[in-house]
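Just one protein chain is left out here, and the rest sit where they should.
Coming up: subunit A.
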C-alpha cells in the first residue's frame, strides 16, 4: 500500500526550529531548514546526520522547500547547503528569496560579533546558498522533476510566506509553514483551494488560543507609546530588521499622522531602506488595502520615521527608536538600552520572543538588576513591556484551514505537545480524520489509498444501462470494459471501441487438447462415430460433419488421426475458442469417457 512518511527533525512538538522530512511516492523533500536561536553551539541546527544513514544528502533529497524568511524556518539553510554539503535544488517564493539573505546576514553579524563563535556560515556562503535558490510564484506549478511537483499558496504571516503543496502522481501533502487566517495591517489572510491532500502538515503555535482581537493589542501598544512620549520619555523597540518592524512602523506612522504628534521616530538600522524597498517591490503580496492605496501613497514611504544616528540617543526630549537586534543581546539596541535603562520615564517594548541568557529575556522575566560586562550592575528603572504581534493562526483559524483544504489526514507541528494534544482531539472529532503529532525524530507513516479517476465512454455506459438498472450513485455497479491508459488519463471503453481506437486487430485465442480413444476402425469411421455420438448428446447445438472430415460443434473443431505407433488408437484433436471455453471443456471430458458401443 502506498505510504507517506513524515519525520520532523525540528518542530516536532516544539517551536524551536522547523525541519520536516517528507517521503512521498519515493521522493524525499525537506520542509524548512530552521535554526534555534537559543543555543550557541551546533545544537542550534537540526541534526542532519539523521536524514540518511548512507550516501550523500544531495542524492537522497529531491528538494528543500522554505516556507518563509523567519530564521526558525530558514536559518540553517546556508549551513546545510554550504557546510553540510547539500547541493540540490531549494525552493522559496520571490519575496522570501529577496529577504531571507538580509535576515541571515543580520544574524550572522550578531553571531560572529561574539568571541569564540566558530562553525558559522559566512557572507559568501549566504550568497552562494541564495544563488542556488529557485524562486516560485504563487499558484505556479513547479516541476521539480518529471514526477514531483510543488505549488505555493498565500499564507499571510509575513511578506512572502507560503504554504506548499507537494504532489507526486495522485498523492499529495500540504505544508502550511506559519500562517495567519486573519488579515493584518499589511498582509492578507492565508488561502488554499479545496485540494484534498492526503496529508495536511499544519503549524499549531496557538493550538488552544483564540487570540483577542488584534485591534485591542494595537490600541494597547499605541497607548503605551503615546503616554511615554507625552511625559517626555524615550521608547526603545528592539526588533529584527524585517517583518514585525514594518508592521509597527505602519502602525506608528498612521498614529502619528492622526494625532499630529511631533516626537521623532527613528529606525536605527541601515537595513530598513532595503527592507522597505522590498515591501514596495512585492506590493502584490501585501493586502488589498495597501495595494489599493499604493497609487496615491506608498504605505512604506514613511513621513515620520527617519534614519537614526548614534548621536541622537543622547538628545534630550522624547523619541521612539527601533533598533536591532531584537533580543537586546549585542549591538545598537543594547547600547541604547544601557543609556536609557536608568530613567523611569523611558520604556522598552519587546515585540517578540527572547532566548534565555539575553538581556531581553532577563528584563521580560522581571529582573531589574542586570550584571553587565566587567561586573557592572545596570539598574533597570525604565518600564518594560511585552507586546506580541505574532501573526499565527489561532485554533479557529487552523480549523478553518482544514475545512478549506479537506485533507484526509492532519499532522501538527510547530507547537507545544500539550496544546497539540487538545487540538488533535478537536480535529479528529470534528473532521473524522486521523491527526498525528510526532515528536522530533519520530516517523509517522500514513497509508494512502490513491483514488484514480477513470472516464467511461458514453457507448459503454449506454450499453451497460440497457442491460441493467439505471446507475445509482450509492450502489456500486460492476462494469465490463477495456481500460485505456493514454495521455495521463484513464478511460473505460468497450473492447470493440478500444480495438478501434488503438488500431489493433483482435487475436483469436484457441485452446487445444488431444483425446486418445481406442478404436481399430479407419479414421473416417471413427469420425463418423464421434459425430453421431455428439449429435445425440448435444441436441441443442449445431453439430456438423464437414467435407474435409472434421467435426464442428459451434466454434469447436474436432479432427481425428491414427496414432503413429499404434493404429488401434485414434487421436482426436479438439480445439475451441475462449468464448466457448465451457463447452470445449465439457466436450473434452465427454470424449475422454470414450464412445458408446451402441453407436457402432
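FYI, a residue touches a chain if its C-beta (ideal position, glycine included) is under 8 Å from a C-beta of that chain, and two chains touch if they have at least 3 such contacts; residues count from 1.
As a working rule, contacts and distances are computed from a predicted model.
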> Going by UniProt, what is the name of the one chain that was not included in the view, given "BRAT1 protein", "Coatomer subunit zeta", "AP complex subunit sigma" or "Serine/threonine-protein phosphatase 2A 55 kDa regulatory subunit B"?
Replying inline: "BRAT1 protein"
> Out of A:416, A:501 or A:554, which is the one that touches the chain we can't see?
Replying inline: A:416
> Which residue among A:191, A:386 or A:586 touches the omitted chain?
Replying inline: A:386
> Of the residues A:376, A:451, A:508 or A:564, which one touches the chain left out of the display?
Replying inline: A:376
> Which one, A:251, A:355, A:513 or A:590, makes contact with the chain that was left out?
Replying inline: A:355
> In the complete assembly, which of A:132, A:291, A:426 or A:463 touches the absent chain?
Replying inline: A:132
>> Just checking the interface: what residues of subunit A touch the absent partner chain?
In response: 7, 14-16, 36, 38-40, 43, 50, 53-56, 58-59, 70-72, 87-88, 101, 105, 109, 112-116, 123, 127, 130-132, 146, 205-206, 240, 243, 269-270, 273-274, 310-311, 314, 329-332, 334-335, 338-339, 352-353, 355-358, 361-362, 364-367, 371-374, 376, 386, 388, 390, 414-417, 419, 439-443
